[in-house]
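With one protein chain withheld, the remaining protein chains of the complex are depicted in position.
The letters A, B and C name the chains in turn, as written, and every chain counts its residues from 1.
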Amino acid sequence: MSITCFVGTDLGSTTTKSIVLDERGDILGRGITNSRSNYERAAQVSRSEAFINARFNLLRREVTAAAGHDVLEHLLRAFRLEQTLAQLKRLHELTLGAAAFDIPGKLAKPAREAVDAIVAAIRDEELARFTEIDPSRRSDFFRDAVGSAWSRLAIELADPDGVTYDMLLGLYDKCIIQVENEPLALGFSDHIGTALLRIGDPADVHTGVQHAVETELAVLGEVGTGYGRQRLPFPKEMIRSEILCHGLGASTMFGGTRTVLDIGGQDTKAIQVDGEGIVTSFQMNDRCAAGCGRYLGYIADEMNLGLHELGPLAQQSTRTVKINSTCTVFAGAELRERLSLGERREDILAGLHRAIMLRAMSLLARSGGVDDEFTFTGGVANNPAAVSALRGLVTENYGDKTLNISPDSIYTGALGAAIFARRSAN
Amino acid sequence: MVIQKEMIAEHYERLERAPETGEPVVYTFVPGNLTELIRSFGCLPVLPEINALQSGMRGKSRDYIAEAEKHGHSEDVCTYVKCDIGMVLAGNIGPTGTKLPKPDLLLLSYTGCYTFMKWFELLREQYDCPCVFLHVPYQGDGIIEPEHREYMVKQIKELVIPALEKISGRKYDEDALRERLELSVQAEDDLVWVLESAKNTPSPIDAYFGAVYYVGPIFSAFRGTPEGVAYYKALRREVQQRLDAGLGPVAPAGPLNDQKYRLVVEGPPNWTHFREFWQMFADEGAVVVASTYSKVGGTYDFGFRHNPADPLGTMGDYCAGCYTNHNLTNRIDMLCQYLRDYKADGFLINSVKSCNSFSAGQLMILREVEKRTGLPGGFIESDLVDPRYFSAANIKNRLESYLQMVEARRAGGSREARAS
Amino acid sequence: MQNTVTAGIDVGSGAVKVVVMEFTDGTPKVLSQISSRIRKRDIADVVNEVMAQATAASGVAAIDYVATTGEGEDIPFATGHFYGMTTHARGALFLEPTATAVLDAGALHARAVAMDPRGKVLNYKMTSQCASGSGQFLENIARYLGVSQAEIGPLSLQADRPEKCSGICAVLAETDVINMVSRGVSTSNILRGIHESMSGRFARLLRSLEHGPVIFMSGGLAGDVGLVKALEDEFAALKAPTGPPPRIAPHPDSIFAGALGAAIWGEFRHRKLGAAAPAWKAA
Partner (left out) sequence: MSRTAIRSEVVEWASGIYEDLEFTAVRQWLEGHPGRKACGYLPVYAPREVIHAAGMLPVGIHGSGNIEIIRGDAFYQSYICHLPRSIVEFAQSGRLDMLSAVLFPSTCDVIRNLSGMWQILFPDMYVRYLDLPQVADPALGAEFWRRELEVVRRELGRVAGVEVTDARLRESIALYNEVRAIIRQLYALRSEKPWQVPTEELYLLMRAGELVGPEAFLEKAREYLTAAQSDDQRVRDRTRVIITGSFCEQPPLGLIKTIERAGCYIVDDDFLAGNRFLTGDVALEGDPTTALAEALVRGAVKTSVLYEPDPAGKRNLMKNRVAAARADGVIFAAASFCDPALLDRPMLRDGAEKAGIPCIAFKFAENSGQFQQFREQAGTFSDSIKLWGDA
């Protein structure tokens, strides 16, 4: 069997997203990864993730019918586990190598032992996580998930007079880049077999899996967008400004959209679109990246929290602290200072979210205000505290407006790009 | 153009020799420059803004600005001033490598820009020379009020002319001034013809990047001179030839004959990356058909000509009519008219950090012009001569996004047209 | 004359530094110096901890004057507070008697201070609230490149073709760096590029003062040999119109400059105020 499809890839400054559309324009698969030093790799990974996702969607119906929803979920998690283990294995090799090279003399051996111990512990944790019924949420990205475990274990294992925490963390920091940028085999066919074995190789799903493996996904068109779009290996006419993609993507998700706010990692865009999703005006932040998504990333790092935990924490605030400076790089410092002044974490966080949204409000005002309907896109739309701050400010300043947020909001640009791909193929 | 280069080089050489030849030197500003009057006293004009922009184009402004900042100037203020002050501190070698003479007089025509006043107060500290102040009232209500005109004439008569008489040792000669004004008119006519040639498709000129060269002589030392007249005649011939051949302007990397977008631009250009900046437009097939910056030294295309019959009054009108001396309503009207008359696809604002006179209010201009014309506006930010504020990637991204939007709207518009 | 013992506490945004000094007839001697990174801990706790370590190490039983500087204004047991530039200037002179200016570069700020031979602040210049070219920025980049703090300097020294890091915003500059990595620019060249942009910024700060021939480096970044080299090169390339380029003087103890200066000014005030009850006594 062969399915015609169209791909849109949004090379963002923090995350890279891909969307696969089928012939009718329905979303077949979504893929996301963290943007990294090698743009091409990032685009490949997110694209390949989108195809993995597409294939899982293809086998969804058959597997669910044959074996039930739980088996499908189980298979998916097994697949993810296999991918993680493959990357972990590579990380292990590289860190051992780096330890031998970077850490001299008598510390070399204990360093290698510490690496072995950390990797073994992470491996065990991953396996344990797999058997949990409902594991807690965490970042989907290998870098973040393994990074936080590594850091935690390194603190436990570090010896101030021997192999220190900094050394161990240094090894990780150095090698993770290579892991991310190597073309590791992580695709559907690479791991679906082992994943099946891991869940006991249930015979009733074989046909479904077989079909999914055999289906050809024929790409008829592909468009790239986003911050790093110039670096995508696409011809110029297949590259679209992210402004247009966000406008079109948002207007496709919610047909009534007139105003779009996109907050990504490094930039914020306020876009006005007409009924066809065509951009009529836009504004983006100037050279200062203050108050963008990355700001929250730094804050999360500083607090040792996952990004997804920030919003809920901020929502527990009872008193919003007024924050003036939103220099992204200094976010951590601002937080420390406020904490040292005795402010509560929740309240500071609420203030930070409000500060970000205030900047966004200015851009919106610049681009022509907020019109019904208003769609919030980009990664920060996943953050409930950001959303409620925005909602409050919009209501205060523009009255009641419909505020749309799609669970796919982070994919809006990629969706727009995929639609462009589909349009130009037709 | 070669003639222009020669004219400029010659002028700077003459300035360098001024201390020996005894020709008095008058520093003054582009907007509200009284070149004919200055020349009629046998004085040579120096325009510090032109020096600053030339320094920017020749890659010297960064150091000059650093020098001025070292002497206590803030990062926040107009970089023309700092570039000029830095140049003075660094030995006052002009852009073409010749030494600039000290001013015998600072003629401060306070026209459309607050910074002018401080600039010459600063230069007065440097040179310890006389400074004569010509207060040109702003067109707050969008008109030149008769009392204001009278006030300017009075100042020219009672303050400016005596100051010029003093440094030149000559008496005011109204006939000589009239003759010069007549030369001005000829050049003004030709300039307007050249600027309006952009109404053609394809446009034979770029009315922003190209026009800054075209307005150079008339905005600076050559209005009211035979050289100026000759230059504009030659320019007109050249443009006529391109027009006849159906050719576009020549951008840094080659001719721009295939013009996909016709734009109107508001705001001054960036000088430090001038060619790169222009080429970004050319790469996308964008030609500028009208710009407001080319009107800072006079809004001739709106009909103003120097009037030899009323020499002092006409100078007052000239000063008060320079672009930045107009209120926002007038500036908006002007842009709307350009968009219509030049059949443009949209307009773009290059907002420079240096210049409050231009920049404060541009976001409102953007919105109003969009509202009135229904045409898309774009906004980019840079600076005049401070290279630190030119971010090529950022500008390129905005420009590209903007032009893609223009294109999408064109396509969308035609789809709508088909549907109905 | 009696011996005087003073302590200087410098609370920075990244670390707390404490020195204990003894003055015999006005001649200072360092008894102990301890620094500890704050690393997300409560500042008061860190101060208490470092103070305890420093006093234990010094072996003294009582301290006559506890002087704070930096963000240490609210430390309850302090006798007096001096402002950062006052103390850095004095501390610099203690460590490098020929110093004519201080470049204090830390995680969040940089400032250049020109002083006279007595430690009087003549002029200063500081960076704004923007992180471009700050230590924090370098730290983030190093982290991204997988380079530990101690390695930054030596790596930067190995650069052969430094890559200029454009952009005013540190966040966008990070993206620049990501780009460089993807273009295969070596870590050394990237770090050196960042050092160059930082040293350009620092040199601008310094040049806007009359900084004299010897620039003492203090703050965390003084330990970064790559930055010091870049700064030296920057000045050498400038060909100062008058005389040779200034000497950049880092010092192994430079992170203690603020604390030392505070302790020394503390002794000065103590002498002026006359004997008072000791500010601190061993428990």
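What we mean here is this: a contact is a pair of C-beta atoms (placed from the backbone, for glycine too) under 8 Å apart; a residue touches a chain by one contact, two chains touch by 3 or more.
Computed from a predicted structure; not experimentally measured.
Colleague: Let's see if you follow the contact definition: name the visible chains touching the chain that is missing.
Modeller: Every shown chain touched by the left-out chain: A, B, C.
Colleague: Give the residue, chosen from B:I93, B:A176, B:L363 or B:A393, that touches the chain omitted from the document.
Modeller: B:L363
Colleague: Quick one: say which of C:E71, C:E139 or C:E232 touches the chain that got left out.
Modeller: Candidates C:E71, C:E139 or C:E232; residue touching the omitted chain: C:E71.
Colleague: Of the residues B:V81, B:I161 or B:V406, I need the one that contacts the missing chain.
Modeller: Touching the chain that is not displayed is residue B:V81.
Colleague: Which residue numbers on subunit C touch the omitted chain?
Modeller: Output for subunit C: 71, 82-86, 118, 120-121, 124, 126, 129, 265, 268.
Colleague: What residues on subunit B make contact with the chain left out of this view?
Modeller: 71-74, 76-78, 81, 108, 110, 113-115, 117-119, 121-122, 124-125, 128, 131-133, 135, 137-138, 140-141, 147, 151, 154-155, 158-159, 327-329, 331-332, 351, 353, 356-357, 359-364, 368, 381
Colleague: For subunit A, which residues touch the unseen chain?
Modeller: 286, 288, 322-325, 358-359, 361-363, 365-366, 393, 397
Everything below uses one rule, namely that only the chains that are shown with their structure count from here on.
Colleague: When the C-alpha atoms of subunit A and subunit C are each averaged to a single point, how far apart are the two points in Å?
Modeller: That pair's centroid distance is 38 Å.
Colleague: Centre to centre, by mean C-alpha position, how many angstrom separate subunit A and subunit B?
Modeller: Comparing mean C-alpha positions, subunit B is 49 Å from subunit A.
Colleague: Any chance you could list the residues of subunit A touching two or more other chains?
Modeller: Correct list: 287.
Colleague: On subunit C, where are the residues touching two or more other chains?
Modeller: 167-168
Colleague: Mind listing the subunit B positions that touch subunit C in their complex?
Modeller: That would be residues 66, 69-70, 72, 388-389, 391 of subunit B.
Colleague: For a test of understanding, state which residues of subunit C touch subunit A in their complex under the given definition.
Modeller: My answer: residues 13, 38, 40, 42-43, 107-108, 129-131, 134, 136-137, 140, 143-149, 151, 167-172, 175, 178-179, 181-182.
Colleague: Once bound in the complex, which stretches of subunit B touch subunit A?
Modeller: Residues 363, 367, 370, 376-377, 379, 381, 391, 394, 397-398, 400-401, 404-405, 408-409, 412, 415-416 of subunit B touch subunit A in their complex.
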